[in-house]
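Chains shown are a subset, placed as in the full complex.
The letters A and B name the chains in turn, as written, and every chain counts its residues from 1.
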Amino acid sequence: MNKHIRVIHPTIGAARDLGEFHDLERSDLQLSSVGLDVGPSELASQFEVALGVPDTCAKAMAAEKEGVHAIVIDCMGDVGVAEARECVSIPVLGPYETSLNIASLLGHKCSVATMVDAVIPVMSSFARKYGFEHNVASIRAINMDVASMVENPAKRDKRLIELSRQLVVEDGADTIILGCTEMLGAEVPVNDALSAEGIYVLIIQPLTVAITVAGALLDAGLTHSKKAFPTPGFAPTSGYDFLPGA
Amino acid sequence: MNKHIRVIHPTIGAARDLGEFHDLERSDLQLSSVGLDVGPSELASQFEVALGVPDTCAKAMAAEKEGVHAIVIDCMGDVGVAEARECVSIPVLGPYETSLNIASLLGHKCSVATMVDAVIPVMSSFARKYGFEHNVASIRAINMDVASMVENPAKRDKRLIELSRQLVVEDGADTIILGCTEMLGAEVPVNDALSAEGIYVLIIQPLTVAITVAGALLDAGLTHSKKAFPTPGFAPTSGYDFLPGA
């Protein structure tokens, strides 16, 4: 059976080029991506995350109608995951929650290497909401924003290597979650650098993990519990003409 | 000093008539209310709650600009509390979180008497996120929707009395949170009925508690931590012309 996973990038910028995920496309697995028409251009606050939720739900419903088999959100803020699960019956996964789950399955204590200090309180609060507070050794930032990481990937990798070493040695992590989907590609140099020092930890690239776990759910015929995420009544709304209820 | 609290009712219906809260208005405390222009007409799912967040933030920013001193959200889904706290510096309180806090301060175990079974998973999940999972004895529903409660308040009170008795006797609650802001007014008959049976528990009316605690924060000169809720950068957005960044 052919399986089609839609990656929703919850900003109004261009959708992610999925070329980097070519290896994940198995003979029976196909990826496509889409951005938002209505939403924020950045995702560095809970306010901006909230702005991405309505159209993420619209894009999820459209995907389900198209026959897409599963949805992955391309943002560590897990934009709209709970809300989209209410709107559709196909699996919807967020990279942060999925990474915390897999980290808890493969190690004892994980740390998150994030972008900037300002997002630490929210990521810590989400870890509690997801029930993984006791698994998180620490959450620390390299203090580079998305633009700087894109511009200077070598600097990004250097900082991630330094930070990862601290997360292991000072904070006791055995697993490191690269806490921003823009850190894609850094997992190899970080792993190489630490291994060379005799530090054998697991480096989790969240978007990759969310996509592959989505594939696993499809293979197993599983999706979220509808009792946990019941379908809304779609009563009238105002100002959301791209949504049912408009 | 005069203190002005704005109650935001996060639906596109009419704002709440605050006449019932007349007693809370002290010589130095003034209440006003507002509904949403952009948003849902009902709030019975996480999806609908999300639709209320953007304009709740807009209304909060407008209130702060007007000189309002604090904001209270009129919905047990605590619509937009975290996001609005990022957008403004004046206190923003949600009735569910505030009720759980006050319940933990005044008793050992609280139960929530909510409207319908469908909202139980979310209310349970929020209790964990807020850190009060261990204080919650149970969350159960009277299984009447808003319309039925409005139409038949005597039936609503009868069901709430029956349910409250169960929450105390079967589940061990010493405090009951009336888990829908439309249960306003039921606290007196519920308390009277239980007291007549020798059951002396605390009945919390969430909106009242949120308003009075907001008053306390103003008296004490406190608001949310800006380190916990940092102000967004208000980068460009699309489709939200009522918000900064548009």
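The definition used in the following text is that contacts are C-beta pairs under 8 Å (C-beta built on N, C-alpha and C of every residue); 3 or more make two chains touch, one makes a residue touch a chain.
On a predicted model such as this, the values are computed, not experimentally measured, just so you know.
In this structure file the full complex is assembled from 6 copies of one chain, 2 of which are shown.
Note that in this section only the chains that are shown with their structure count from here on.
Averaged C-alpha coordinates give centres for chain A and chain B that are 30 Å from one another. Of all residues in chain A, only 12, 36-42, 44-51, 53-55, 57, 80, 82-83, 86-87, 118, 121, 125, 128-129, 131, 227-233, 235-240, 243, 245 touch chain B in the complex they form.
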